[in-house]
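Only one protein chain is missing; all other protein chains are in place.
Order of writing sets the chain letters: A, B, C and D. Residues in each chain are counted from 1.
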Amino acid sequence: MSAAAVPAPDPAPDDVVLEARGVEVEFVTRTGHAARALDGVDLSVRRGEVLAIVGESGSGKTTLARTLMGLERPTRGEVVFGGAPLDYSFRGLKAYRSRVQMVLQDAAGSLNPRQTVYESVAEGIRLHRRDRSDEQGRSEAELVAAALAESGLRPPERLFLRYPHELSGGQKQRVLIAGALALRPEVLLADEPVSSLDASIRGEILALLLRFRQELGMGVAVVTHDLGLAWNIADRIAVMYLGRVVECGTTEEVLTAPRHPYTQALLSVVPEIEQLEPVVLTGEVPDPSRIPSGCRFHPRCPKLADGTADRAGVAGDCVGTPLPVLPATGDHRAACHLA
Amino acid sequence: MTDLAAQGADAAHTPATVGRRRSYGRYVLGKVLGSAGSLAFVLVLGFFLFRVLPGDPARTLGRGRFRTEAQLEEFRATYGLDQPLPQQFLTYLKNTFSGDLGVSLRYRVPVSDLILDRLWPTLLLVGIATLLATVIGVYLGVISAWNRGKATDKVTTGTTLTLYSMPEWWLGLLLIAAFAVGMGPLPGIFPTGGLHSVDAEPGTIGYVGDTALHLVLPVLTLVLVYLADFSLIMRSSLLDEIGEDYLTTARAKGLRDVVVRRRHAVRNALLPTTTLIALSIGFVVSGAITVETVFSIPGLGLLATEALTIPDYWVLQGTFLVTSAGVILANLLANLVYGLLDPRVRS
Amino acid sequence: PSPAHAADPVRLTVGITNEVDSFNPFLGIEAESYEMWALTYDYMITYSMEDMSPEPGLATSWETSEDGLTWTFDIREGVLWSDGQPLTARDIAYTYNRILDGGPESSSWGSYLTSVTKIEAPDDTHVVLTLEKPNAVLPLLPIPIVPEHIWKDITEKEVKSYAAEPTDGQPVVGSGPFRLVEGTAGGSTYRFEKNPDYWQGTSHLDEVVFQVYKSDDPMVQALIKGEIDFADDITPLQVKALEGEDGITALNGDSPGFDEIGFNTGAIDTETGEPIGDGNPALADPKFRHALGYALDLDQIISKVYQGAGLPGDTIIPPAYSTWKWDPPEDEAFSFDLDKAGSLLDDAGYTEGSDGKRTMPDGSPIGTLRLFARSENKKSVDTMDYFKEWLGELGIDAELTTMESNKLTNIILDGEFDAFHWGWYVEPDPDSMLSYMTCDQRGGWSDSWYCNPEYDDLYAQQNGATDDAERQEAVQRMQEILFEDSPYLVTAYNTIGEAYRSDRFACFQPQPDPGGILLFQYGVHNYLNIRPADDAGDCDGNESAQGPEAAGGGAGDDDDGSSTPLLVGGAVLLGAVVLGGGAWAMRRRSTAAYRE
Amino acid sequence: MSAVPETALSERTEPLLDLRDVTVTYRTSEGPLPAVRGVNLTVAPGQVVGLAGESGCGKSTLVSTVLRLQPSGAKVEGEVLVLGQDVQTVGWGALRALRWAEASIVFQGALHSLNPVQRIGAQIAEPITVHEPDLGDAAVQRRVEELLEQVGLPGARKRAYPHQLSGGQRQRVMIAMALACRPQLIVADEPTTALDVMVQAQILDLLRDLVRDLGVGLLIISHDLSVLADVCDRVLVMYAGRVVESGTAAQAFTDPLHPYTAALSGAFPRIGDPAARYAPAGLAGDPPDPRELPPGCSFAPRCPRAVDRCTEAEPPLLEVAPGRPVACIRVGEP
Partner (left out) sequence: MSASTPALTPRQVTRRRRADAVRRSWASFRSHRSGLFGLALLTFFLLVALLAPLLADGEGLEVTKATGGVLESPGSGGYVLGTDENGRSIVTLLIWGSRISLFVGLLATVISMVIGTLVGLMSGFFEGWPARILYRVTEWFLVIPFIPLAIVLATVLGRSLINIVIVIGITGWASTAMLIRSQTLSIKERPYVERARVLGAGRWHQMSRHVLPNVMPMVFANTTLTVALAILAETTLSFLGLGDPTRVSWGSMLEDAFDVGAMTTGAWWYIVPPGVCVVLVVLAFTLVGQALEEIFNPRLRGR
């Protein structure tokens, strides 16, 4: 059953809650090379909006989400929450995490196999003593029940004593969402929330996210490589390539009038009956330990390969001139010499 | 031919192979350093364990021979016991590295000579026993894993486990009773102990045969007891592989069951087994000590147990160092082989 | 090895349970090593089989000067070293001088040359010893004589690591009845070939091989199977078991030694004379100690702890040395009589307190006596266990601690004990054993810290006595004193179990004769006596030698005696295996593995 | 299935794969588990057939029967005809000869389906040496390189170990391996699951090219209907072990007749379709446990169109239009 269509709210630009400013994350690989998984990302999540972060595998989506969560410390740049840079002390992080929550990529693995559903959901409540601060004076069990019910698991008590292996994939994902939701976060980061789920179930989960945004005014950032999903629920889209945001704007703008050749290629390969002319990029996602000069996309860029860039007279720039980091404004922009 | 050679050259330059070389180098370095660390640890342990002896070592070590203070002094000087501890440690290191393990309190000969003398029976015993236990154990492990849940598996695993539960020297005693003394219809065909008969002439074929005959029971004891170790390791290692999808792929390719087992399952399962088996060598060495005692085989183990009654500290220290070093080196070797065999070591 | 065919070399294979620690007579201390030296080398004087009294060896005769300060020995002529060089008085003097010079050589043998100041060989056939005071003990110099032409190249420093083992296939140079051709200290096989030119007549054995077994049982099995011909040092139970075997003779031979419970009679710092340690004051009282002698049921100890192989003990001279031994008179001898022990203690003031525990004469508690046993010796532990119980019945608390002999040595030297269990081997001449109880030996060989001036006087007297009867009297009086003062309670005279294939070899003569042991004796007589059973005849008229066995049961015959029980054992083992297999077999039928 | 004339086989008049009323039941400790229930399916030469369905609906189980690779605890009923031979009953020798030489499989999860400690070249070469033992070593090596190049990898990569390749590359190796003996039928079990969009597009392109160039029959399994719609001629949709609908790719995707197919198709919105904005389509509830199937139509509990009748009997698979069998009693009803 499809969820009722929800009209898109008008996200005010000044409603920014969570922001990445020039964030750079480097990993040292086993061979001793530095891999720059994030290479200067400016991105903002606003109150009550759904932001989709899309890109190929390895483009740095998960790293970005983890950095926003404070699980990864940027080697440069900063994460700003509510106007203040993130405090990485234990207390600071704990306080932060009661306001920003994340649902991890792997739903099946994110539940402790030895904890019951009840314990998994209650964990956050206990850590932050939410039962003491609850305005309605609800007990821990009541809070857990409420969170499960809100996530569409009804009646919640029936699930209390279940272990993860007794749940279906969709139920696990919902338990995870309930666990995050029980803290009433201001921002929810969801990393590939449905990619491990069956097609028929994903609709429900997505509808759930939309509902939270709508009912709780939560900012939601969804990480995905599925453009269809973004079309389904996102207000805004940021397209990532090799550690950078290469195009961002509202969903309609980005998906119906993509400006970056990479976005265009991504869009063209979405399997459909009536094909656009698919632009299948050759090669794999480049290695973040060897970022190409100039436009980082140029070795795979179809516009450069077919001479479009040359005709526009930017071919030299494509190869040699680096592009600036896209600012985190609401406008539709693309980091491309052609755009 | 030429294009094959060209391909070879070409392949050598792919990043994958280069990366592999480099990472094997790193792996080797890591393992060698680790083993060196272990050796150093054993050295230090060897030193301190024997200096924390309660009481005056000179008096203890002198076994009541020395009654006058002068004799004690001389003894202390001989063994460097009159020097400060750090100095003693340095001397100890220097001596150990130059192969000087001290002089046996009992035999008054250099410990290194004693050890060299006693090394080869132990090597022979441990070597043959490990080899046989490994081969048979791995074979049994394969059989029982491949037939998991069937009668073969149950009988094999049950028997090996029971043998595994036996103190090896007790089994040795029973074997002596059964096959050396002779029991009921069994003639006592094997010697009760020693490494060779009194009348065997060294260097002859008969001598070799005679030594082999003497080794049958002790080796059998060790093999029977340690079989289980290897067969259980192999069994669980192979069971790990049996669920893997690549075996289904192999079957789908039209390979026979035995080929799937041999070429894919067993070969892959053997890899992690090498290092585990190497770890078990320590147990076999331990077992050899008691088995040598029961069978009166003049090896390192017997040397150590004799030294125990005196106690001949330098001999104990020497055998401790040598057996530990041996096991550490065996482990290193196994790890290096494993690194060579398994392309995944770098991940 | 079967001596059946004349062409085959006659080989006696002896199983032993301990290694030779050194073939160098200046280094080893194990009993096995002494035997090897005895086979390899000669002595000036050897021991008789009957009572171990001195007998001519290399020295054919000897005499003392009037003042007892000069000893002259006549040395046998025509004795050759195994490399063909003649053995002369100079070799003897050389050997003795090495010891006299101090150094490592003196540690084993120095005590035999106490009061000797000079040793000379005026010619090839005479050795003259000069003493500073008379010494009755001197004739029995159990020092192996080594060849000067070999040993002169070995410096005092080198001697500490000199192996004296065969090199490059060359046997060790010696003059004894046998020659070591193969073997190293700590090794497990030592092979000797006979010396064809031995001055005492050649052995009937072509070879003697010693084979080390790390434990008794395999050794005994080897004997049963005929792999060896002689098993040394086996347990009384094994002797009992072997008594039924065809073709095997087994016996417990009296060994010249005793086991004792020693007391801390008062440890002192030998330099200052101040008391040290924390021995219980009650044990400093001879009356207290003596009373405890009636609290030992030696018969039970012999039957349980020694499995019946041994004799209840009384003094520190074992019955083997009948000339020296003093026996306590019937009415004074210790017997197990707790009432008597109790009344003696009451008389001495150690009365029972209200709690049933005995107190010191001044009424203070005695406390708990600390008994020590040697952990590696089961007899030691068991004996002390009994003792502890009997002390308890007397109203004296005791606790038993076990430790290695080395640690015990230190504790004894520190005086931090009350009682311990140990034992001594006693040499044919009682002098050294007697010396251990003198005041001078405190902090040295003495372990009871015993000191009695009267005893010391008698010791000096017997040591210098030139008259045997006078010496005998002194020695016996000393034993009486020790019996009264009881620094030791001698618990048992040990035996050593031995067994040999009497279907193969005959003519063993025990030492002491009768009742003694067959090998590892003082001297090497038996290596010359023993013959293959087939042609033993009447052992050349040697009456006490054990003749060949009548029944000629071959080696490796059935030995039902021990195999049936082992069959049962094997069956139990088999059962265990089956049980284990069954346990596994009962496993749940799990889903079968993926297969084709 | 006794007498199939030799000529018939060589003429390839009949389908490469013909599953007739195949039922697979796993024996488990908690009782029998019917994973596949009465599935009929054919693949003709040059045809691409898609099989869609949620996780656990029995797709892989069905695939495993094609080369008789199902676990020994599985009971297979019905006929599995590969080139006219019933693989479930032929002798082992014949079966081995058929495996890979006539039909090969690209297994789900390329990482685990490759032997981790053998070079990929050796793994590709293995079936060749098994089935064409007369081929010389050099020829085999040459074939391996050709195969790799055919799937867009440099021939020299044959010396690589699986862990040195990316997911997409491994999937290509699996495909190269499947082509090794030039089979007539290839079964690809979820070849693109777990790959990202761009790599998925690459692999689908590759498969499409292969079918076109080699004329093999391809059975491709996926839970993503849009993927199948993209590459297949025919699509079958499975639910709880049964086929509930089949039709041409376009029909199934754009004009689903079964409510389940409709839900699957709606799960992947067409970008630009305003109806899908803020309206993710989905189904309530979870797939049923195959051991305790609901009475009647197993989809009924989750079906938005379900009525009481639906729980009465399992609806038969009826052809409601030419080439469009559907198992729903409410087809055509408003």
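In the analysis below, a contact is a pair of C-beta atoms (placed from the backbone, for glycine too) under 8 Å apart; a residue touches a chain by one contact, two chains touch by 3 or more.
Since the structure is predicted, the reported quantities are computational estimates derived from the model, not experimental observations.
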Among the chains presented, those that the missing one touches: A, B, C
Touching the absent chain when the full complex is considered, from B:109, B:233 or B:316: B:316
Candidate in contact with the missing chain, chosen from A:53, A:146, A:301 or A:315: A:146
Hidden partner chain, touching residue among B:28, B:93 or B:279: B:279
Chain A, residues in touch with the chain not shown (by the definition above): 69, 71, 90, 93-94, 97-98, 101-102, 104-106, 109-114, 116, 118-119, 122-124, 127-128, 139-142, 144-146, 149-150, 154-157, 160-161, 176, 179-180, 183
Absent-chain interface as seen on chain C, which is shown: 215-217, 220-221, 224, 234-235, 237-238, 240-242, 300, 303-305, 307-308, 373, 375-376, 378, 381-382, 385-386, 389-390, 400, 402-404, 407, 561-566, 568-569, 572-573, 576, 580, 583-584, 586-588, 590-591, 593
Hidden partner chain, residues of chain B it touches: 34, 37-38, 41-42, 45, 49-50, 52-54, 148, 158, 161-162, 164-167, 169-170, 173-174, 176-177, 181, 236, 239-240, 242-243, 279, 281-283, 285-287, 289-290, 293, 301, 304-305, 308-309, 311, 313, 316-317, 319-320, 323-324, 327-328, 331
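Operating definition for what follows: only the chains that are shown with their structure count from here on.
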Per-chain Cα centre nearest the global Cα centre, belonging to chain: B
Centre-to-centre distance between chain D and chain C (centres being mean Cα positions), rounded to whole Å: 88
Chain A-chain B separation of Cα centroids, rounded to whole Å: 55
Approximate Å spacing (C-alpha centroids) for the pair chain B, chain D: 52
Set of chain C residues in contact with two or more other chains: 591-596
Residue numbers of chain D (touch at least two other chains): none
In the complex, chain D residues that touch chain B: 64, 67, 69, 96-101, 104-105, 107-109, 112-118, 126-127, 130-131, 138, 141, 145, 155-161, 163-164, 177
Of chain D, residues touching chain A in the complex: 54-55, 166-169, 195-202, 204-205, 223-227, 229-231, 249-250, 253-254, 260, 263-264, 266-273, 276-284, 286-287, 302, 304
Touching residues on chain B, where the partner in the complex is chain C: 54-56, 59-60, 63-67, 71, 103-104, 106-110, 114, 117-118, 145-146, 148-151, 153-155, 157-159, 161-163, 165, 173-174, 176-178, 180-184, 188, 191-199, 239, 242-243, 247-248, 251, 257, 292-296, 298, 302-303, 305-306, 309-311
